[in-house]
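Got a structure for you, questions after.
Every protein chain except one is present and positioned as in the full complex.
The block that comes next holds chain A.
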C-alpha cells in the first residue's frame, strides 16, 4: 500500500491519542474513520458512563477491551431527595461481575448513586490485582464486611472514598484488615460511617502511609484523638475532622493547636460535627493556607463562625450553614477575594419562620465582592427580581447557579411578582451558565428566557413552576446543549413532550414527577422512539389499570443502546413496542 502522509503507523497514532484525555475529544477521534475508531478503542483507558442503563456491560467490554478506569452513575439525581423508591435499580453487580472477567488489570472504579452489595466488593477485592481507586459516592447496599474484603485484599489500594454512601455499619473492625505491610493509602474518606472504627488501627494505618494526602474521618472519631492522627500524617492536604467537641481542657486544646500547626500542607478542612466554639481557634494557624472549607455540618454561629471564615483569605470553596447570615457573607465578600464556590445550607429547613438573618442580600454581597464566584447553591426564604438582576450583572462568569427559596412558589417579596425576570437576567448575562436550579413563583415566561438565552445550559432542575406545556416546550426546543432535565410538580404534559421527542435522544435523561403527562402519551413516546427507554413509575398499581389519560406518577426517559432494562422492580414499566406492558 502506498504510504501517504495520512497513514501513520498505529503506534504513532496511539501515542498521539494518549494525550487526548477528555471523553468528548476521544469520542470525536473515534468518529474520524474506521481505522481511527479501531485504534482509539484499543488504547482507551478510561470511560465515563453517565447512565448505567444507557449501555450494557457486554457492549462496553466489546468496544473497549483495555480499560483501566470505569465510572458509572446509576439512579437519577432526584433520588437524593427520596423521589426514587427503593429497589428502582442502579445495581452495580452485573457490571462488576462482567468487568472482573474482562479487565483483570482494572485499577479504578467510581460509582455514583448505585446499589453495591458486599458480594460486589468481594469480587472487586479478589479480581483486580492492581486495583487502586474505589470511590462509592451516594451508594448503598453494602456493609462494613464488604469494606473488610477490600482492606484485606487490595495491596495496591490508593484511594477508598465512601462519600455520602449509606453503609450498614456492623463493626469498626474492618479497618484492622489492612495488613501491616500495606502502606500505599493516599486518600481515605469514611465520613459517612456511623460507628466508631478501631482507632488504634486507624492511627497505625495513618502513620505508616507516607503518601496519605486526604483523610476524612467520621463523626465518631473523638476530638482528643485527632492530634495523634495529625502528627502521624503531617503531609495531609485535606482533613475531615470527626466530632469537634470535647470537654474544654487547656491541654487538649494546646495539643490540638500544635498538631494543626504542624500540618503545613493542609489546604482543605471539613467535618466539624457538634462544634464547641472554644475549640475553633485551634485551626487558626492553618486558616491562611486553606482553599476549601466545609462547615455545612457545623452548628456554630457568629461571631465564632465569621472570625474563622475571615481568616481564610485564600479560600476558594466555602460550604456553610445559614448561620453565617447576611453579615457574615458581607465579611466573606470582603475577606475572600478568591472565592469560586459558595454553598449555603438551611439550618432549619422545615421551620415556618426564619430562624436566621439570611436573605437575598447575603448572596448579593458575595456576588459583588468576589469576582471569581462561579458556582452557587443558596437556600433562603426570600428573593427579589432586583437582587437576581444585580447578581447576574455582577457575575456574568457564573457557571452553576442553584437557588432554593424554601417555600414553593414564593414571589418576589418586594413586588409580589413572579421571579421570571430575575432568573431571565441570570440566563441572559451568564452566557456560560451550565447548570441552573429554579425556585419561587415562576410562569412560562422564565422558560422562554431560558430557551432563548440558555444556550450552554446542560442541566436544569425545575420544581413547582410554569403554567402550561409551553414552558416545557421552550426549554426542550431552545436549550441546544441540554443534557439533563429534571422536573417535579409542574403542569407540563403531553404536547410539549411529544412535540420534542427527538430532542430527548440528544439528552442523557429527562425526569418528570407529579406533572401532567398521561399514560397514553408515555406509550406513544415509547413506541415512537425505540432508542429511548420510557419508564413509568407508579406505586399504586399498573398504569393500564387506569384510563390512558390519567397522569403518571413519575416518568424517567433516557437514551440507550441497550434496550429496555430487565431488572426493574414491580412498580416500574417500560413503554416500548410491545403492546402488552412488560412487568418484571
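We adopt the following convention: a contact is a pair of C-beta atoms (placed from the backbone, for glycine too) under 8 Å apart; a residue touches a chain by one contact, two chains touch by 3 or more; residues count from 1.
Simple rule for what comes next: contacts and distances are computed from a predicted model.
Asks: From the list "Beta-hexosaminidase subunit beta", "Auxin-induced protein", "Sodium/potassium-transporting ATPase subunit alpha" or "NEDD8-activating enzyme E1 catalytic subunit", give the UniProt name belonging to the chain omitted from this structure.
Replies: Answer from the UniProt record of the missing subunit chain: "Auxin-induced protein".
Asks: Have a look at A:17, A:379, A:423 or A:453 and name the one touching the chain we're not showing.
Replies: In the full complex, the listed residue that touches the missing chain is A:379.
Asks: Out of A:70, A:463 or A:575, which is the one that touches the chain we can't see?
Replies: Considering all chains, including the one not shown, the answer is A:463.
Asks: Which of these, A:78, A:260, A:447 or A:558, touches the one chain of the complex that we don't see?
Replies: Considering the complete complex, A:78 is the one touching the chain left out.
Asks: One chain is left out of this view; which of A:14, A:177, A:338 or A:489 touches it in the full complex?
Replies: Of the listed residues, the one touching the omitted chain is A:489.
Asks: One chain isn't shown here. Among A:194, A:210 or A:530, which residue touches it?
Replies: Per the contact definition at the top, the residue touching the missing chain is A:194.
Asks: Tell me, which residues in chain A touch the chain that this view leaves out?
Replies: Touching the chain left out of view, chain A contributes residues 78, 80-83, 85-87, 138, 164, 166, 169, 192, 194-195, 219-220, 243, 245, 273-274, 296-297, 299, 345-347, 349-352, 379, 404, 406-408, 437, 461, 463-464, 488-489, 491, 513-516, 539-541, 545-546, 550-551, 553-554, 569-571.
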